[in-house]
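For reference, the structure is listed below as structure tokens.
For this depiction, one protein chain was excluded, whereas all remaining protein chains were kept in their positions.
We just call them A, B and C in the order they show up, numbering each chain from 1.
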Amino acid sequence: MSTVTEKPTQQLEEATVRFCGDSGDGMQLAGTQFTNTSALAGNDVATFPDFPAEIRAPRGTKAGVSGFQIHFSSHDIYTPGDTVDALVAMNPAALITNLGDLRDGGILICNESAFDKKGLAQAGYATSPLEDGSLEKKFKLHKVDMTKLTRTAVDGLGLSQKEADRCRNFFAMGLVFWLYDRSLDPTMRFIEDKFGKKPEVAEANRRALTAGYNYGETVEAINTQYHVGKAELPPGTYRNIMGNTALAWGLVAAAHLSGRRLFLGAYPITPASDILHELAKHKHFDVLTFQAEDEIAAVTATIGASFAGEMAVTASSGPGIALKGEALGLAVMTELPMIVINVQRGGPSTGLPTKTEQADLFQAMYGRNGECPMPVIAAASPADCFDVAQEAWRIAVEHMLPVFLLTDGYIANGSEPWRLPEVASLKPTKVKYAEPLANGDGSNGETFLPYERNERLSRPWARPGTPTLMHRVGGLEKQDITGNVSYDPANHQHMIETRAKKVELIADNIPPQKVDGPESGDLLVVSWGGPYGACATAVHAAQAAGKAVAHCHLRYLNPFPKNLEQVLRSYKRVLVAELNCGQLRSILRDKFLLDAAGLNKVQGKPFQVGEILERINTELAS
Amino acid sequence: MSTVTEKPTQQLEEATVRFCGDSGDGMQLAGTQFTNTSALAGNDVATFPDFPAEIRAPRGTKAGVSGFQIHFSSHDIYTPGDTVDALVAMNPAALITNLGDLRDGGILICNESAFDKKGLAQAGYATSPLEDGSLEKKFKLHKVDMTKLTRTAVDGLGLSQKEADRCRNFFAMGLVFWLYDRSLDPTMRFIEDKFGKKPEVAEANRRALTAGYNYGETVEAINTQYHVGKAELPPGTYRNIMGNTALAWGLVAAAHLSGRRLFLGAYPITPASDILHELAKHKHFDVLTFQAEDEIAAVTATIGASFAGEMAVTASSGPGIALKGEALGLAVMTELPMIVINVQRGGPSTGLPTKTEQADLFQAMYGRNGECPMPVIAAASPADCFDVAQEAWRIAVEHMLPVFLLTDGYIANGSEPWRLPEVASLKPTKVKYAEPLANGDGSNGETFLPYERNERLSRPWARPGTPTLMHRVGGLEKQDITGNVSYDPANHQHMIETRAKKVELIADNIPPQKVDGPESGDLLVVSWGGPYGACATAVHAAQAAGKAVAHCHLRYLNPFPKNLEQVLRSYKRVLVAELNCGQLRSILRDKFLLDAAGLNKVQGKPFQVGEILERINTELAS
Amino acid sequence: MSVESLPVLKPNDFASDQDVRWCPGCGDYAILAQMKKVLPDLGVPRENIVFISGIGCSSRFPYYMNTYGMHSIHGRAPAVATGLKTVRPDLQVWVITGDGDGLSIGGNHLMHAIRRNMDLNIILFNNRIYGLTKGQYSPTSLLGAKTKSTPMGAIDNPLNPLSIVIGAEGTFVARTIDTNLKHMGAVLKRAAEHSGTSFVEVYQNCNVFNDGAWDYAKDRDTKEDTTLELEHGKPMIFGKNRDKGIRLNGMDPEVVQLGKGITEDDLLFHDERAPEPSLAYLLTRMRHQDGFPEPIGVFRAIESPRYDELINDQIEQAKASKGPGDLEKLFTSGDTWVVE
Partner (left out) sequence: MSVESLPVLKPNDFASDQDVRWCPGCGDYAILAQMKKVLPDLGVPRENIVFISGIGCSSRFPYYMNTYGMHSIHGRAPAVATGLKTVRPDLQVWVITGDGDGLSIGGNHLMHAIRRNMDLNIILFNNRIYGLTKGQYSPTSLLGAKTKSTPMGAIDNPLNPLSIVIGAEGTFVARTIDTNLKHMGAVLKRAAEHSGTSFVEVYQNCNVFNDGAWDYAKDRDTKEDTTLELEHGKPMIFGKNRDKGIRLNGMDPEVVQLGKGITEDDLLFHDERAPEPSLAYLLTRMRHQDGFPEPIGVFRAIESPRYDELINDQIEQAKASKGPGDLEKLFTSGDTWVVE
């Protein structure tokens, strides 16, 4: 659809929109549609869906509010935005919990019909904020009776009132689409795909969408349309992708390119479950998803699949990873390649299941009995998950060990445009199994040595079914080279050192640490995982303001890149920003005796750019 | 029995004896009897039992060798001794695996009859070391045909040959008892207690014991008797006690003095099982031991018992603790008092189940999802377990949280004399439950606030059954004060900080760190747990040699005593000695940015005094 | 407060101050309401009641009860309850669990709780789906079930909760349905009154992720043909016209039409007190297929020693034989010596 509007269009560099309403109001869908449409329009985008607790709260309550924020821009962006330019609130509870993030002068669209007595009471409003004039003072308020308008739009299709009301989110979308000069086409296609089998529902949604759009076009109160132009992205084909999807696809690609089956052992847990859901769709890639009875079965089945010679992965979140600790010791002892994914969420214990946090780094590093080192890598953004998944597999195979891969709820559920890689440009990880012995099986004196090591100290991967390589592994200390059980004190010391050294040697097989900014200066901001985008944006801003600040984002957390110490020591101060109480900072202090400062936050929320920028400025001022 | 011997008696300050033989040879019993007798004779003693792997190896093999070392002395001692003065080897496998620890010129007693072709072959001897003259050169060798002598001694009692041979260890004991001028009385009493119901077995053991003793007295080749005089111990009544027993008794005492039932939730695992076995014997103390279906059930039942208002404890070793990680998060979140005991063993994974190690400190500190701090304390020696158990309970109750208590296989199975405390001198930990509300249950507006805090930030313990205090706890983030589920970002931050602060505040409630030695100087040796004795002995030796060295042994690992940093900074160098790859050292480096050096060993064995002394000397020389 | 003055409680006295947060229409509401109705009748003061749950929609239950309670971790509620009841046999302990919580991650704790036969009341809300995590299949989901984690259909044979419980020799085993309020109330009451572990499976509708799973057993028109209400000592008759019965043919149950020469006496009579669990087991095998009805009500109810009683008996025995614990005695037991 292309409309010619009579109203003036204002060009913007970027904008941030948030849809919020009850969990039942379809805000996630609205957000996703707006995101895709903006991406298709050529913007750079970043999103932040914010769910309520896993369980549905009673309709209209604050606990039930669900939000979806989209930041879209004509230049590179890395975060979903600190504040919001336009807020759509479907009910009073959504308004009261989200209003604080709307910038002064921002656009506020409220679904007027939801501001009835009951709705206001549930939100804790004594009087209606739509009526007392308070909102108009600060914002461009638009009261829209979406319920009535939607019902009118779908009239005659034979829908029940409940069904009609379910189309309200399409009305809201249509209105915002008009406001930001977006095409309805992608959403129309989506409606056809999704509701094609229920023609009256499809038609109702189409009508509601169009009605919303036309409302914007028509109603006088809304007097400006905005337009955010295309971003200059590197040429290529793009799609919008969520972190968990990118992770799943990265795993699929790695397995496919290695010519291996992909086994996922998983037990559902928020926010990791979508990896299981996504992989379950790709059986034609020889992907076998096993929903285990618990996390322990998930990880031990993964160990079994790795022993079997296939690509094996387990994925969970903090509490589930806690249950895997004992089995990961077995994985370390048997020196089998596999990937252990932790999509981190708010802890401790059950904590805040739907919120983001980075407080499981210690667990990944130290959460096992005995000296039990594992490599740890972390994804920086939704699209980065695709690359990191493949990198985890490369390290696992080339070094024959289990690899921890950390993401978090923010990355997992957030999305960004992803430039599709050329399949031919992806680097396959070659799997080399041990070869059968010429005179094997002891009869001619030649025996298979399952713990013989190469220059990386990695041992052979002997696939069951290969004649002459029959061997046994297990969790008791192994004699080096032969792999037999050994209680020998010197061997134990040797093996403890070997397993540690094996992890250290990965440092020879990863790129050196880069920084974004000057190679030395007043301040280095260090980050890992989800805060990447906020830190990058803040550091860019500080640099633009002429500050000698650089950004060092770590993908490799164990081992660190070889040049990391030198990088850290090139700045007067080091600030480690993480969504925990300073776990990476502790590790850096221990390793390098470096007096790094910490910017820490544990609120179940990502960093805001402003928070980081402010801290950069205080660090520089002090 | 008191005998007058014709042979000369040499007075010694101290001596170290080791019995070794096949697992079936009763060496642990021999060692225990010798220990008790020496303790009763007024010596200070320290022991080191060294078991083979859990499962019995074939008779006569090296894998099946079991040993028990006793160090006894007329002065204070802290370790079982680095080298051995007298070694009893019941077979060739025992000889070959233990000979290396016998000092030059030491006494070597071998059971000649076991050195037959089969026995020699199993040990890997081409020729008999008893025949080739090699042993006589370095040691005082006594070849004794114990099998024959024992059989003769018990002849006529109607025992089968197998039964007769089972008395050999008593013969060996008798001989060593003579050698070190020990009374047979305690062992005679033991025989009566243990075998009283089988009179012919009791008589056989008595005869074998006496025969061994008389053999020493009579045989010319053994020409000197040794005597180690009484140690000057503080006055009091003493007994010899093993670490696991002392721990169990400490728990019993704590519960009894608090007037609470004691609940132990445990699943058997080496080397922690004896805590379960010991506590199961004390039901008349209102001790309820629950052998759970697994470690997860053990710890969650413990949480249930704590919620119920009783003293609750769970005990395991590394792999079992790994399984408890998730539940400990719940314990932290619910802020309930309980004790989590880890009797550490060789890791990672199943590792070396019967060997000692200290590599689970990181697991205790960090092995959970989210920011999940727990206090950690560790016992220094077998008898110290008694005190530490009570201290753990005191901290748990006074601060309302789960407390980690670390010991290790070395402490758990080792033994030392323990001066019985006056019961009246033991300090009871007072349990104060929340009181029912006067106008409770909301009807009069007064409601119970389960997360209201006192000056220690600890919350009330409301015992089910108390009217008006009905409340719910759980693993989701709690609103402070009310304890309701809360997803509020600021509250989450506040609670994360509160839980951390709560642990930190324990530092106000523990004694300041002391050092043994000068208050400042060239070197501070830092230790925790089992290495206490070896470090103390080595530091004393260095001090005696005029070195400015002190010893700082930590009982409190989280939080540290408030003065620790100042203590550490009072020495030019700090050396942290631990049986792992440097876990405490890492924590100290992180906390204090202190360049502490590490003396580390992971061989499944305790430190030798010599190893530490040598390192002290290199540190001072460099 | 003396016993006489105990106030008579009403269902609402058992409501906590927390908003109930299940999806509108969820079957959990009915179970909650029924529980609040049953508890006042049992005469146990609120402060002596504890609800322990794991994680799942169902496991939010304790928050809504004005009793002591713990919303523990996934699958572990039976174990938490075991520790609690061991040290405090005076409390009435309920365990609330789901088909995932109780049979997937928590299956082993359930099985061991059952064999120990402590006096716990375990209520499993079976909605054949993972509700809280938004729609993956559960161990009770049917073969072929298309869910988020099984887009091509589930391929593991579902567990039958009652078969498992009978396999572990449960002493009180029952089934009821969320919408059958009277029946549910009666079953919950009997579960509470049973001495030993009571296990109750409740057919519960998750209208969001697995709507209609139990419609056949709930629908007015069909339920009398698809379910069989077990009554102790009574012949097994069902059907809208109460004209169908269950007869035993060797070891195989069969559905027969009453009349035409078949009388009630030919039918299988329910015996919930049969010492051996074989009949109860056979009843758990009857599923709504091939014309069979699914039994609801009490499958089994026998008396058997309880772990919580036995362990406390051992304590008393030990005290009787050794005298109450005395630290002085403990310390000086065995060999001691005196240094002066």
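Assume contacts are C-beta pairs under 8 Å (C-beta built on N, C-alpha and C of every residue); 3 or more make two chains touch, one makes a residue touch a chain.
Computed from a predicted model, the values in this text were never measured in an experiment.
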> Since one chain is left out of the picture, which of the remaining chains does it touch in the full complex?
Replying inline: A, B, C
>> One chain is left out of this view; which of C:26, C:39, C:65 or C:111 touches it in the full complex?
In response: C:111
> Which residue, A:175, A:222 or A:296, contacts the hidden chain when the whole complex is considered?
Replying inline: A:296
>> Of the residues A:219, A:420, A:481 or A:545, I need the one that contacts the missing chain.
In response: A:420
> Who touches the missing chain here, B:277, B:419 or B:494?
Replying inline: B:277
>> Touch as defined at the start, partner being the missing chain; which of A:29, A:470 or A:593 qualifies?
In response: A:470
> Pick from A:249, A:366, A:404 or A:528: which residue touches the chain that isn't shown?
Replying inline: A:249
>> On subunit A, where is the contact patch with the chain that was removed from view?
In response: 36, 39-40, 42, 186, 189, 230, 233-240, 249, 252-253, 256-257, 261, 263, 265, 282-288, 290, 292-294, 296-298, 300-310, 312, 326-327, 329-330, 334, 419-421, 423, 426, 441-442, 447, 462, 464-476, 484-485
>> Need a quick check: the contact residues on subunit B for the chain that isn't drawn.
In response: 53-59, 61, 63, 267-270, 273, 276-277, 280-281, 283, 289, 291, 293-295, 319, 349-350
> Which residue numbers on subunit C touch the omitted chain?
Replying inline: 104-108, 111-112, 115-117, 139, 152-153, 155-160, 163-169, 248, 250-252, 274, 276-279, 281-282, 285, 304-305, 307, 310-311, 314, 317-318
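We adopt the following convention: only the chains that are shown with their structure count from here on.
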> What whole-number Å value describes the gap between the mean CA coordinates of subunit A and subunit C?
Replying inline: 39
> When the C-alpha atoms of subunit B and subunit C are each averaged to a single point, how far apart are the two points in Å?
Replying inline: 44
>> Where in subunit B do residues touch two or more of the other chains?
In response: 296, 326, 329-330, 474-476, 485
>> Please output the residue numbers of subunit C that touch at least 2 other chains, ranges allowed.
In response: 55, 73
